[in-house]
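A single protein chain has been omitted from the complex, and every remaining protein chain is retained in its original position.
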Amino acid sequence: MEWVNVLIQGVLLGGLYALFAAGLSLMFGVMRFVNIAHGDFIVLAAYLMLSFVTFMGWHPALGIMAVVLVMGTIGYLGQRILLNRVLGKDILPPILVTFGLSIILQNGMMEVFSADSRRVSSGALDVASISLPGDLAIGAMPLLMFVVALGVLAGLHVLFFHTALGRLLRATSDDAEMVPLMGGNKAHIFALATMIASGVVAVAGIMLAMKTNFDPSAGPSRLLFAFEAVIIGGLGSLWGTLAGGVVLGVAQVVGAQIDAGFQILAGHLVFLLILVVRPQGLFARMKG
Amino acid sequence: MTTAPLTRRKAPVSLIAIFVTIVFLAAAPFWASRGTLNMLMEALAFLALAQMWNLLAGYTGLISVGQQAWVGLGGYLFFALAMFSGLPLLIALPVAALLSGLIAFPIGWIAFRLQGAYFAIGTWVIAEVFRLIAAQFSALGGGSGISLPIDVVKSLATSRGARDMVMYYIAFGLGIGSVVIVWLMLRSKWGLAFTAIRDSEPASESIGIRIRRVKFMVYVATAASTALTGGFIFLQKLRITPDAAFSVNEWSAFIIFIVVIGGIGSIEGPILGVILFFTLRSFAADWGSWYLITLGALAIGVMLVDRQGMWSILKSRGVPVLFKTTRWFEP
């Protein structure tokens, strides 16, 4: 029964990783662009949540809305003002600019918030759990997060496949050069894509803040988890991303069960294994 | 088949500049203080790392943010060989590099399954795997690392001054050697291959396969020489820990910023970058995180203004090229 518990924990953790991955995957899908600072933006959202709720004492619901709003605005403007200027055939400038952003964000957060590790408490929810027959117990918080992750992914699905904007984003993903010939403003569409991705990053960051301790240097490993979930799931597939997150989550939790120092390594190794045996990922829809 | 023509007016100036610099650096143990000597060693090691990253990213387009994998692996293999194999230190260093090169074959094979920016992040994952595995080796101190035992250090030379001199000349060899090797490579048939990579990336199938092979070999070669430099860096530090050995900030961020700010895709760029980096650092010693923030902002600025960096700006102001890499075919 212990292993069933472990499995459930892994699956629930996978929901969070799928959220980490969704924003990265969305930006790559629409713009063929990988944001190296992705993990640092997740941590930035976590610090915003901490500032609004813990420091300024706002109601959590207000805090969540504010974080999503601020991150979305940063995403739109950042894409429009900075990133659109370096996107092109040459992959070096976008990698370098976001790598530079990553270093700036980490050190900036260090200056503002210090290197201390923080956490946003969610009160009784932190320790509540649901008991199931057969000695199984599911933490209320991980379950809630998994449900939120499913909700966000479902929302993205509706956006992509049932709205005019989603149609435009999919068309951009197929053939960005053609989109202006359909009357679409590429700079604006790219910025909207980053805005949506940043909204997802905001939710991911809020969940990170409530789930675990974080510090200014927590970003890179979140980037790596997001990246691994994307590759495991297969490029361009929203639900593949969820599968990728779950595979990674289960690998990590099982690894931790074997040896506490083995948690992250187990996730990386499963990722490399899948890269070797199935480089296109589990549910590929797109070529890199 | 080929000659490198030297224009009469400019060549002597740059040749003299290069010659004077080399003599000046070669004589450093006889004029520099111990602090200056240590700084020069560090700068020469950074120059070697920067030239290797530049060879990889600037000439073959493989952007890695995981070169710390090879710095750390070189360091750890060197420590393991020095402590357990009984090999003399000066042999253990190249052997560690060679072993790293061998390991780079399977590792590269995996990394090459990813392209573009995903290759970059993939190399980072690999470096993390190396770091986490290194932390599992209790014989090498596990997560808290290990120091090189005194008797092993003393086998290099018994007096501190003599050790400094040996280490300095290793650093000198690494720094100057990296420049010479890249220069020779660009003037050989490899240089032509790099031009082909730049001009016709998705070219015909047969060229495509050859390009892939060239890129792979460059990846392996830079891994080995980065590991050689890594081995030296931890010989100089005398202590290795997983976090220091596989630090993304130290061995990727700094190196990448050096190359990009100095000028990617040129031999002069990394040299200029190292000079700028160490000059800025001497001013910014107490800036803390602001130093890194400044470097990051500079790198972003370079990408927005001129992707070729400071060297390109200097060149357009009439500074002569130091290292001619153009090949001329005799008619």
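Some observations on this one:
Labels for the chains are A and B, by order of writing; each one numbers its residues from 1.
Rule of thumb we're sticking to: a contact is a pair of C-beta atoms (placed from the backbone, for glycine too) under 8 Å apart; a residue touches a chain by one contact, two chains touch by 3 or more.
Just so it is clear, contacts and distances are computed from a predicted model.
The chain not displayed here is annotated in its UniProt record as "Branched-chain amino acid transport system ATP-binding protein", chosen from "Branched-chain amino acid transport system ATP-binding protein", "Fe-S cluster assembly protein SufB", "4Fe-4S ferredoxin-type domain-containing protein" or "ATP-dependent DNA helicase RecQ".
Looking at the complex as a whole, the chain kept out of the display touches A. From the options A:A61, A:L181, A:A260 or A:V277, the residue with contact to the chain not on display is A:L181. From the options A:S173, A:T194 or A:T241, the residue with contact to the unseen chain in the full assembly is A:S173. Think of the hidden chain as still there; on chain A it touches residues 164, 167-168, 170-171, 173-175, 177-186, 285.
In the analysis below, only the chains that are shown with their structure count from here on.
Distance from the chain A centre to the chain B centre is 33 Å, each centre being the mean of its Cα atoms.
On the side of chain A, the complex with chain B involves touching residues 28, 32-34, 36, 82, 85-86, 90-97, 99-104, 106-108, 110-111, 220-221, 223-224, 227-228, 231, 261, 264-265, 268-269, 271-272, 275-276, 279, 288. For chain B in complex with chain A, the touching residues are 57, 61, 63, 65, 110, 113-118, 120-122, 124-126, 128-129, 132-133, 135-136, 143, 248-249, 253, 256-257, 260, 264, 288-290, 292-293, 295-297, 299-300, 303-304, 307.
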